[in-house]
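I'd like to ask you about the structure that follows.
With one protein chain removed, the remaining protein chains of the complex are shown where they sit.
Our next item is subunit A:
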Amino acid sequence: MDLSKVPNEKKLYLCRWYFRVGFALLPFVWTVNAIWFFNEAFRKPEYEEQKNIKKYVIMSAIGSSIWFVLLATWITTFQLNRASWGEFADHISFIIPVGTP
């Protein structure tokens, strides 16, 4: 969708809904929201809905970064400890690599 052809209230509507949907454990929707509406929020001449759009873009960005940090921490911890956690690690795995401890 080309945002330049969308009316301003529709932009706000979209941005708000992307932000809300992100709460359903969908951090990538927040990431998309933050990138997609970044120009609208910060680089376009001021218009009425821009303030709200800016708010949602910032919050989406914060939300997705928190998710990113959490995921990165968990993945690192898990990958480093998978072998030593033994049975527990096997039970929370969906795919077990062959030939590695």
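We adopt the following convention: a contact is a pair of C-beta atoms (placed from the backbone, for glycine too) under 8 Å apart; a residue touches a chain by one contact, two chains touch by 3 or more; residues count from 1.
To be clear about the criterion, contacts and distances are computed from a predicted model.
One chain of the assembly is not displayed; among "Photosynthetic NDH subcomplex B 4", "pyridoxal 5'-phosphate synthase (glutamine hydrolyzing)", "Urease accessory ureD" or "Nicastrin", its UniProt protein name is "Nicastrin". In the full complex, subunit A touches the hidden chain at residues 83, 86-87, 90-96, 98-101.
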